[in-house]
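What you see is the complex with one protein chain gone and the rest in place.
This part shows chain A:
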């Protein structure tokens, strides 16, 4: 900490936060939105294609219906994602693909697995147990609340469930 990146200029200390924001915004690199979207499309599409292949495999080998096959398909994708996360491969893919690897269910498993690995040093209960849902928790909470509200709306208006 020799203070090599502390500028002795006095105006940086007297600058208001609005001025600072304006300057910081000017120097922020522009996000390559089109390139990111293309990468997300490619990787997200590929993961879904792999899912479709696994689903087809379960349907043709174990003679399952489409709905029956979707649960084992998700489980297999999650195992693959956990293995890739354990070897540190998934996070490399995620850096390149952005939402393409985060939005599929593999990204959900990746967020849980990487949180579990990261907090392993704090112990099994306080680290792994308590931190596993640190990122995935919001998805489960908001999904559950939304599902509850929709279920209640159906019940109130007397619409038959499916």
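Definition applied: a contact is a pair of C-beta atoms (placed from the backbone, for glycine too) under 8 Å apart; a residue touches a chain by one contact, two chains touch by 3 or more; residues count from 1.
We take it that contacts and distances are computed from a predicted model.
**Q** Could you tell me which of "Stage V sporulation protein AEB", "ABC transporter permease", "Cysteine-rich domain-containing protein" or "Sarcosine oxidase subunit beta" is the UniProt name of the chain missing from the displayed complex?
**A** Of "Stage V sporulation protein AEB", "ABC transporter permease", "Cysteine-rich domain-containing protein" or "Sarcosine oxidase subunit beta", the absent chain's UniProt record names it "Stage V sporulation protein AEB".
**Q** If I consider the whole complex, including the chain that's not displayed, which of A:46, A:64 or A:130 touches that chain?
**A** Once the missing chain is taken into account, the touching residue is A:46.
**Q** Identify the residue among A:23, A:126 or A:150 that touches the chain left out of the display.
**A** Once the missing chain is taken into account, the touching residue is A:150.
**Q** Contact with the hidden chain only, please: which chain A residues?
**A** Touch with the absent chain occurs at residues 31, 33, 36-37, 40-49, 51-55, 66, 70-75, 77-79, 82-83, 85-89, 91-92, 98-100, 102-109, 112-113, 115-118, 120, 124, 128, 132, 135-136, 138-140, 142-144, 146-148, 150-155, 160-162.
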